[in-house]
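What follows is a short report on a single structure.
For this view, one protein chain was removed and the others were kept in their places.
Should a chain be cited, it is by its letter among A, B and C, assigned in written order, with residues numbered from 1 in that chain.
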Amino acid sequence: MADKVLSDAVQALADLRDRGVIYDGMTVMVGGFGLCGIPEHLIQALRDTGVKEITCVSNNAGVDDWGLGLLLQTRQIKKMISSYVGENAIFEKQFIEGDLEVEFNPQGTLAERIRAGGAGIPAFYTATGYGTLVAEGKETREFDPPLLCAKVNAGTARRRPFVMETSLYADLALIKAHKADPFGNLVYRKTARNFNPMMATAAAFVVAEVDEMVGVGDLDPECIHTPGSYVHRVVNTVSEKRIEQRTTR
Amino acid sequence: MADKVLSDAVQALADLRDRGVIYDGMTVMVGGFGLCGIPEHLIQALRDTGVKEITCVSNNAGVDDWGLGLLLQTRQIKKMISSYVGENAIFEKQFIEGDLEVEFNPQGTLAERIRAGGAGIPAFYTATGYGTLVAEGKETREFDPPLLCAKVNAGTARRRPFVMETSLYADLALIKAHKADPFGNLVYRKTARNFNPMMATAAAFVVAEVDEMVGVGDLDPECIHTPGSYVHRVVNTVSEKRIEQRTTR
Amino acid sequence: MALTREQITKRAAAELQDGYIVNLGIGMPTLVANHIPEGMDVWLQSENGLLGIGPFPTEDEIDADLINAGKQTITARPGASYFSSAESFEMIRGGHIDMCILGAMEVSQEGDIANWMIPGKMVKGMGGAMDLVAGVRKVIVTMDHCNKKGQTKIVTECSLPLTGKNCIDQIITDLCVLKMDNQKKRFVLTELAPGVSAEEVVEKTGAEIIVGDDVREVAV
Partner (left out) sequence: MALTREQITKRAAAELQDGYIVNLGIGMPTLVANHIPEGMDVWLQSENGLLGIGPFPTEDEIDADLINAGKQTITARPGASYFSSAESFEMIRGGHIDMCILGAMEVSQEGDIANWMIPGKMVKGMGGAMDLVAGVRKVIVTMDHCNKKGQTKIVTECSLPLTGKNCIDQIITDLCVLKMDNQKKRFVLTELAPGVSAEEVVEKTGAEIIVGDDVREVAV
């Protein structure tokens, strides 16, 4: 079996420029919600490749000195496709000064666009964003909402137009999981799962960093969140796991 | 908490006619692939309600004397939406004589139409079936296949037209799972999972039969295949689990 | 006398029903969790991938891998399940969430809502708000009736960019409760804060609303 396990994050990306995966102008998907479930080490390794003009698909943009904030500091990101970017002063500055392009997607539309990319669905319709800025320039058309097809829902489901959204697909996905086996099967932990599983299906090359490596056959086959066929490389790392809002009882 | 656990399959459907869920002409989704992972007892309970003119969404149609074959025997099914129905003489007879309407869907399109119904997606595009009978009367249009968006895939992904498919949604879904807790969280077993998880999201009323009931909190929250919010009722049954092709080494 | 934030929150909690699956927005709506009636079983969904939010953690329980949509550390209750963002929004978009409670900057008389951007100010993004208002079965807005300058937030047409069209079912403000009449496509005044008159509400509302036949006092 081709060995997918590499020694560290830098090694995991080392030859990807030669292989045509990493190039100036490339598209990268980066998992995580806020700072939860982000591939900390792979983000730094991507920064260190020096790649420029990145289009980055990620729900958020990290904070000033952590996560994707590190790639913003070095101005390696040209465009963000995100749903919310509220916690980042560098982002704000580059955005306001026009140095950073931003495409806001509703969070569910973003998740579904990524999932669709991985699933070979080039486009789909959603009620989300109809009548808003998000729908501008997009095809809209009327359908019966799925719910309406059940008699008992008659009257409760809102009949309305839907917006056509297209799928997203990347050259590279950087994934954070909890456990992996050498085939690349992944298991996530709690809400650190978030955008990671879809992104692992929607890129030509997929690299995951994990808290723990286990042997082939050690993961419960009923509970593998991402089958190993989607994953090209795995590195075992020790994550800092910063917390944004430490709230207690 | 509203108690979702009923004593048997008949009880689980008993009041659904009064509640407007079961009615002549209704649409039912029934989980399973062949005879694997079918809700044996719920199918029989549905037969015993005497409901007629059912539109049934199910990948297969059972065999003559088991699974959906039982509802065909009694001529309670008006129409099947399936991908393959090869193992059933009663089916064949009713189909050839024009007593049974059949809509064949490619298996992946069927799975995705159900998933879309549950996910609030009224329609989506797929390459599957383009240029075939399946695409007749449906809108087709060209998109870049998602894969093409990654530079390293250039040349390998086939550029082609896609077919628009609409979602499926039912009045009732009959589900077979392995374990449930009283909230209705479900866990499936091996390839008995198949169509069950999507169907559990795509019906106004969802009833599951399971091999084993456990307490709230006994299922690993990382490995719940269907969250309890989708499930209205659960019954604990002892399944026969017939085997169609007993193949050994 | 106008309702306090606490009282608005409590009134919103009165809309909960046993077995409801509910998504609470960031800020004031989050507080509704503190007013779930005793003995009622309500499951809170967090759009970053959890059904079954529990109480905030003790210092020992804090886990960086377990946060809510507001990025606060939380816990999960027994019976909770984790899932991906795609599955979370299947649940939201597919109509499987019974109710959500959100704040708003403006609501129009036909139930449009604006709560994500102010032109000229830094735009942070809509997060999951557009999906929630489009997909959840019952969408409730809790907000002050007027903004800090005393201008009404319930308007003929929203001046701010929309989050969703025709999607608000109910508004609970410091002055009153308004419920959407889906036939007439107007909000109906159904409850008043103690000491607030229907006339005062009409006066402070920049939109056509219907004064119901049987306007009661908000029970708080």
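Note that a residue touches a chain if its C-beta (ideal position, glycine included) is under 8 Å from a C-beta of that chain, and two chains touch if they have at least 3 such contacts.
These numbers come from a predicted model, not from an experiment.
**Student:** Looking at the whole complex, which visible chains does the left-out chain touch?
**Tutor:** Every shown chain touched by the left-out chain: A, B.
**Student:** Determine which one of B:128, B:185 or B:237 touches the chain that has been left out.
**Tutor:** Residue touching the absent chain, from the options given: B:128.
**Student:** Per the definition of touch given earlier, which of A:11, A:74 or A:229 contacts the omitted chain?
**Tutor:** For the chain that is not drawn, the touching residue is A:229.
**Student:** Residue by residue, what part of chain A touches the chain that was omitted?
**Tutor:** Residues of chain A in contact with the hidden chain: 1-2, 115, 117-121, 181, 183, 185, 201-202, 216-217, 219, 221-222, 224, 227-230.
**Student:** At which residues does chain B meet the chain that is not included here?
**Tutor:** Touch with the absent chain occurs at residues 33-37, 59, 82-87, 92, 95-96, 102, 104, 106-112, 114-115, 126-134, 145-147, 153, 156-158, 160, 178, 188-198, 225, 241-249.
Quick note on the criterion: only the chains that are shown with their structure count from here on.
**Student:** Could you tell me which pair, B-C or A-C, is linked by more C-beta pairs in contact?
**Tutor:** The greater number of contacts lies at A-C.
**Student:** Mind having a look at which chain is the central one, using mean CA positions?
**Tutor:** Taking the mean of C-alpha atoms per chain, the most central one is A.
**Student:** Look at all chain centres (mean of CA atoms) and spot the one farthest from the centre of chain B.
**Tutor:** Checked the centroid distances; the maximum from chain B is C.
**Student:** Would you mind pulling out the distance in Å between where the CA atoms of chain A average out and where those of chain C do?
**Tutor:** 28
**Student:** Would you mind pulling out the distance in Å between where the CA atoms of chain B average out and where those of chain C do?
**Tutor:** 34
**Student:** Could you tell me which residues belong to chain A and also touch two or more other chains?
**Tutor:** Residues 112, 126-127, 145-147, 153, 188-190.
**Student:** Give me the residues of chain C that touch two or more other chains.
**Tutor:** Where chain C meets two or more other chains at a single residue, that happens at 76, 82-83, 89, 92-95, 135.
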